[in-house]
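Every protein chain but one is kept in place in this view of the complex.
== subunit A ==
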Amino acid sequence: MSTPIPAEDERLFAYPQDRSCPWQPSSGYRELGEKGPLHRVRLWDGKSIWMVTGHAQARRLLADPRMSADRSRDDFPAVLPRLDAPIFKPIAIIGFDPPVHDVHRRLLAPDFSLKQARALRGSVEELAGRLVEGMLRKGPPAELIEDYALPIPSMVISELLGVPYDDHAFFEAMTVGLLQAKSAADAEAAGQALWDYLDELITAKEREPGGTGVLSRLVGEVDEDGDLTREDLVRIALALLIGGHDTTSQMIALGVVTLLEHPDQLAALRSDPGVLPAAVDELLRMVSVTDVSGVRVATEDIEIDGYVVRAGEGVLVSSSMTNRDPAVFPDPYRFDVHRGGGRNAASGRHHLTFGFGIHQCLGQNLARMELEVAFSVLFDRIPDLRLAVPLDGLPTRSGGTMQGVHTLPVEW
């Protein structure tokens, strides 16, 4: 048996495609999704991979141990040019298969658990309150990314890890440089700067043990012959610092835009604070901020609903499209804070924004809590918040998968 479609086929759908609306996938994805659950798409380097838009198929593939997340494999697809940078091969935790993945993930589970997120809630509420006070004191207009959406997750992750927040301008800029790079060389340069910074920070923690934060704790667990080498620790620090602030800040920003552009839904949320957790999950579903639930490579031939994913073929699960599978989400392009039905506190959680399988987002409890606090504090304190530029004038990220805006001017 041979793969029916040549890898170089120029007629294949080119992935990725930019959104024209901040909370909806491109119309090209929508047309693709209407044709079936799996599709062959062409990447920047001319290689072709599977793009999964069906929710059930995505869950099965992401939970299938025959699908590898190992980015150091030669057959692992580089979905964007930046992902060809050596710094991304491998990424800690999400770029490893069991057993190494499971060992590192469990090492971090206590720090990112539901209980930990609940314990941090009060301090995040205080932080959000202080940031809104600052905006009100300064007066309109405000730039919501810099004044609010970025400092919340950035301060939370730096405190959790034990990274000095005083260095935030550096690590935030390098993270954007890494995640928004248009070339492997640019990504590598930004990633290397972050690596050197964290390497030095960990050296300081080794010299002065007993500090607070995850990194100080893990310094004591480093064993060059064991489950956590020093290089593993730097790699984990890098992944947690990057993963801990950029996507959450952009999810706050795009969530605010989505709410402001759906005043009836914002009013429904404000009139019933009990709907907040479900509303946050509905925003996570709609915005699908990373646009991707996961990328894998098949290690064996896998049959799925009449399709055969061959060993060595890459698979990209689209979160924006699996989150719009009408079999799971009726009228899927509609934003509805009551979609989950409110029968159960977890009823809005069927979206695949955080992925599925063993690699489902480590920080999801923390992210949900930060989002709940960010939206409720902001709209409680500034109920007449509005965009200070027209929606189509927002400077949006382009050419990649991570969605976002460069700035978010607001007034009241």
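As a convention for this text, a contact is a pair of C-beta atoms (placed from the backbone, for glycine too) under 8 Å apart; a residue touches a chain by one contact, two chains touch by 3 or more; residues count from 1.
Everything below uses one rule, namely that contacts and distances are computed from a predicted model.
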Notebook entry, point to check: Looking only at the UniProt record of the hidden chain, which name from "5-oxoprolinase subunit PxpB", "Peptide/nickel transport system permease protein", "Ferredoxin" or "Energy-coupling factor transporter ATP-binding protein EcfA2" is the right one?
Noted result: "Ferredoxin"
Notebook entry, point to check: Of the listed residues A:G46, A:P86 or A:P110, which contacts the missing chain in the full complex?
Noted result: A:P110
Checklist line | Sole contact to the chain not displayed, among A:H39, A:R324 or A:R349 | finding: A:R349
Check: If the missing chain were put back, which residues of subunit A would it touch?
Finding: 62-65, 102, 105-106, 109-117, 343-347, 349-350, 355-358, 360, 364-365
